[in-house]
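To start, the structure under review is shown below, and the notes come after it.
And then subunit A:
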Amino acid sequence: MTAAHIVLTSGFSRRYTNGVKEFDIDATNVRGLLKAMDQLYPGLAEILEEETAIAIDGELHEVVYTQVLRPGCEVFFIPRIEGG
Partner candidate 1 sequence: MSKHHITTTINNNPVEFLCEPHQPLLDVLRDELGMTGTKEGCGTGDCGSCSVTLDGRLVCSCLVLAVEAEGKTIQTIEGMAQGDHLHVLQRKFLEHAALQCGICTPGFLIAARALLERNANPTEEEVRFWLAGNLCRCTGYQKIIEAVLDAAKEIRGA
Partner candidate 2 sequence: MSVLRYETPATVEAAAALLASASGPARVLAGGTDMLVQMRSGRVKPELLVDVKHISEMTSLTQENGGWRIGAAVNCMALVENKAFASEWPGVIDGANLVGSVQVRGRATLGGNLCNASPAADSVPAMIAAGAVASVVGPNGRRDVPVEQINVGPGKTSLQKGELVASFFLPSRPAHSGDAYLRFTPRSEMDIAVVGAGVNLTLDAHGVCTAARVSLGAVAAQALFLPEAGQALVGTKVDEAALDALAASASAAAKPIDDKRGTKAFRIKVAGVLAKRAAIAALARAKGIN
Partner candidate 3 sequence: MLTKTMDPAKVLKVVGTSPVRPDGVPKVTGQAVYGADTILPGMIWGKILRSPHAHARIKSIDTSKAAALPGVKAIVTGADLPDHKFEYVGPERVAVNYWHMTRNILAREKVLYEGHAIAAVAATTPAIAQQALDLIHVDYEILPHVIDVDEAMKPGAPLLFEDMITRGIEPAPTTPSNIAKRLEFSVGDLAKGFAEADEVVEMSFTTAAVHQGYIEPHSCVARYGADGQCELWSASQGHFVVRAYTAKLLGMDIGSLLVHPAEIGGGFGGKTVVYVEPVAVALSKKSGLPVKIMMSREDVLKATGPTSGASMTVKIGVTKAGKIVAADSTFKFQAGAFPGSPVMNGAMCAYACYDIPNSRAVGYDVVSNRPKSAAYRAPGSPISAFGVESVLDILAKKIGMDPLELRYKNAVSAGSPTAWGPKHAHDGFKETIEALMKHPSYKIPLGKNQGRGVASGFWFNGGGESAATLHVNEDGSVVVATGSMDVGGSRASMALMAAETLGIPYDKVRSTVADTASIGYNHVTGGSRVTYATGIAVVQACNTVIEDMRGRAALTWDVSIDDVIWEDGHAKLVAGHAGDHAPLSLAAIAAKRAVTGGPIVAEAAVNAGGMAPGFSTQFYDVEVDPETGHTKILRVVAAQDVGRAIHHDYCEGQIQGGVVQGIGWALNEEYVYDKEGHLSNAGFLDYRIPVASDLPHIDVVMVEVPNPNHPFGAKGVGEVNIVPPMAAIANAIEQATGKRMTSLPMSPPKVLAAIDG
C-alpha cells in the first residue's frame, strides 16, 4: 500500500517538528495518520486536531478522524480558514 505523502507548513514545522516538513505515512484514514504523527512527535496529534485544517489531494477539510486517505495521496496540514 503506497504511503500518503504528508507536508507541514514551514512555520508549523519550525514550531513543532524542529523543521522537518515532509513525511511518508502508511494510513488509510486521518485517525491512523494522526496516531502515526503522534508517535514521531508526542502531543502533535492534539495540536494538529486543534490548530489546523487538512487538504487531501487539494480538497480542503477540517481534521476529522474518519476522513479516508487514498493510497499515495498528498496531504497538507494548513492554517484553518475563518470567513466574514
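Regarding selection, all candidates are chains of the complex that A comes from, given by their letters.
As a convention for this text, a contact is a pair of C-beta atoms (placed from the backbone, for glycine too) under 8 Å apart; a residue touches a chain by one contact, two chains touch by 3 or more; residues count from 1.
Note that the coordinates shown come from a computational prediction; the quantities given were computed from them, not determined experimentally.
Visitor: Which numbered candidate touches subunit A here in the complex: 1, 2 or 3?
Guide: My answer, from the options 1, 2 or 3, is 3.
Visitor: In the complex formed with candidate 3, which residues of subunit A make contact?
Guide: 7, 9-12, 14, 50-53, 55, 57-62, 64, 66-67, 74, 76, 78-84
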